[in-house]
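Structure below; questions to follow.
One protein chain omitted, others in place.
Each chain carries a letter (A, B and C) given by its place in the written order, and its residues are counted from 1.
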């Protein structure tokens, strides 16, 4: 059985085009660029349709890594999974998390399952497939492929599935229309929700969280159907889904462990505490000598019923600020308070990712052994 | 010695013009309209210069209360202190908190100091006085008058001082210019910060938190000068400061107790917990049988140095969303998570209210005795 | 045959709650409050779901007019048609236009048709009827009733039909869902477009601009179906459509004339010039001694195909600013430039009001005779 070791490096950025931190770590030998599997980032755009900080960050990273890898920037983008989540509202702080993987012997004394990472991607979708069963089914297939890639055998060992998925633009809608087909929505902004939702349902299907009998009309309607570990972000820069599975595996020799919990609503502090506890951590300030917080990955959304624990929220009826920005700011404030840092990955738009109004929260800890 | 009893009623609203909840409580006899001293509200505007939800809410309340009090709406606005803080970003929920006061015997068995409330106001300011020493000095005088009104003898018993203060408009700046005077700033938005800052410094002077030797140029610059209990909100609808002092007093017969703590930064969860603990409460869910959370009053701001615990935030450089909206959303998310409800009063713009980037947080609990 | 005279008064406002200008004109006798039929206003909110400046303005006007009319504010709101269009982006200036009507002899020497005004309203709609054929059909009926009320016999004499129509809120959607019915959309913001669109199609049906064979699925899709004179605004404060017809009538003795043109796209300057010319005016500065510009009423929208004359616009993909705000600002800038004043009524959301991306533009001139 192949055993791997995973490295994780959290690097603050001074702007979406800033690659200096990563380059310094490559220069010092701390990171071998050839081992980079995925980069998850928080960039400081609006997280909406016209958030160009995501593609700018990816372009900057590809351009910088190209000579390191002996590839063109375009080839770098095909090799490494880049997931940029726009929106660092409130106390959230722009940063990237670099995941590396290499073949490694598992030391004899190593106990328990350790963090492992796997990847896969779907075929390109047609605009009219977004937010519908085609996207669900193809995503489920890719999740299983990514689990295999990670050496994770049991769905229970999967703690976070990050997916990057497409959105609709005016041009893409027009292309579908020209073929005589209707898209799930004609609004770019709404399409982001559809794509995120269908992708999350694909995760739920793959992990057996829900039955595979999901239909087009369930997307963005049957909010009782959800995954507890899916995190999906839509972006303008691709037409297929990229799937990254994070979990614990007996075939991993890494120094990290991952766990998760599910926030039942946007103010579910106990769930955040539970996720921290699941990897041996507590609330800030951290006191454990042998475990350190690496990062937290969470999804946030405005409760679609317009209230949180019986009190009305105004996120969905605000024409000035999109609800995803509101939700990231609020959930980011809570998680940052409990974690003791704003450099956490809180991403908006949690359709079918956790229960309505809530969302998954995963924590990675570094073990000192 | 006069003894009083204070009543506190938190009422959710369905919009800035909604007075139905309050009217129902008056109709049922739960609230005697003649006893209403102050109403603090969170309304769902942007909290900025053009946030008309504040004046709309005040107008609606005055119009509704006028026949109850046998006064004109204008007279109601002079009689009751209305403080509407705009901005219910994220999970924050629009509501009003109604404070009543009446003469009352203090029961023989009542132990300890109990919540008391006092009010005062300054003279009208000239536009060129806003954000400067005149506003500081006059505010300090009004704070002392409000303490006396509340029957609070010691500064240590003051736990929250809410102030409503003016802002500059193009017309007000022009009026000052026409008199040959310069205002502290010509920007309406900036003037809100100046006015809030000078008012908070007035509280600090009154309570002996800083020396009275404060100068024009210290406002918005000397952030080491601050009050731990001041909460100031600026609004377009007045030209004087209204001061409301909340504290505990041996001459109060109320069923409530107030305490406070100071958040050192926007993610200072332990300070929120400490404020809850100071009145015998814990984090949500509340388990105490004899004490219940009434409301939390807090101030939030973007750290002026651009970072929180070493990580960059982007609130001050976001041209799409004002930093006060970011900060309310984030701090509101944290407090709501720990309190278990979004119906809390988190107000933006904490200049000289707590340390730079932090702010006061006060908690009121109801005792079951 | 009944003959009427119409008065029009354009009054600048200093804020949504400002009624001082109107009250002064009533005080001076210039306006008889009993003759007020309708008030169209531009208020300075965002024009979106959470634009409370509209209802605030209406509340302030009703409260101020109530004693003048010997009615309660609620009764005033039922008697006078208030249409507040939110959004004074760019150079647009907040103001109200007051329309009065009284019985009047038509002077012997008066030539030609003159401005007349008529009103009607539909029944209340269910949430699930908004944006669908029920709203179209009922609106068409109301348009014909309003024409009769105005003494306008020919559709060709109708130059502007202003409609105020409802929108969906989370609560209204929930009410429909509870009845087992689906609404046209679950998004409040999107519902504004559906309601505006169906209402405009109702005008087109009534005036014979399109056949009455319009279906649910044509709304917001068949943009080749439109009215050249409809102007519809949605607001949270009502559940029925209010219809105001403006046109020229031989039974009117007013000093005004109205004409219109249709902007083919958002930069159609010649259409604006044509509308001005249709009532004997030119572009600013006005040089006619015997005719003066009173106001311009226009609709603006972002072209749904994402471009204007072959060049891409970014209005529909901007997550920071809603496309209606963009469109009002741009079209407002053009009309204000040609009219020589920003105190014009440019309203957003021109679905089925003029061709896709364009919209009606009506001009009222005062004749000196």
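What we mean here is this: a residue touches a chain if its C-beta (ideal position, glycine included) is under 8 Å from a C-beta of that chain, and two chains touch if they have at least 3 such contacts.
Quick caveat: nothing in here was measured; it's all calculated off a predicted structure.
Trainee: List the displayed chains that the omitted chain touches in the full complex.
Mentor: Contacts of the omitted chain with visible chains: A, B, C.
Trainee: Just to verify: which one of B:51, B:89 or B:149 makes contact with the chain not shown?
Mentor: B:51
Trainee: Out of C:69, C:239 or C:284, which residue would touch the omitted chain in the full complex?
Mentor: Within the whole complex, the residue contacting the unshown chain is C:284.
Trainee: Which residues does subunit A use to touch the chain missing from this display?
Mentor: The list for subunit A reads 15-17, 44-45, 50, 52-53, 55-56, 59-60, 63, 73, 320.
Trainee: In the whole complex, what residues of subunit B lie against the chain that is missing from view?
Mentor: 46-51, 169-171, 174, 186-190, 304-306, 314, 316-320, 322
Trainee: Contact with the hidden chain only, please: which subunit C residues?
Mentor: The missing chain touches subunit C at positions 12, 14, 44, 46, 88-95, 266-269, 272, 283-284, 307-309, 311-315, 318, 320-321, 325-327, 329-334, 336-338, 340-343.
Definition applied: only the chains that are shown with their structure count from here on.
Trainee: How are the chains arranged in terms of who touches whom: line, ring, star, complete or other?
Mentor: Topology of touching chains reads as complete, every chain touching all others.
Trainee: Central chain, going by Cα centroids?
Mentor: B
Trainee: Could you state the distance in Å from the CA-based centre of subunit A to that of subunit C?
Mentor: 46
Trainee: Give the residues of subunit C touching no fewer than two other chains, as numbers and ranges.
Mentor: 50, 320
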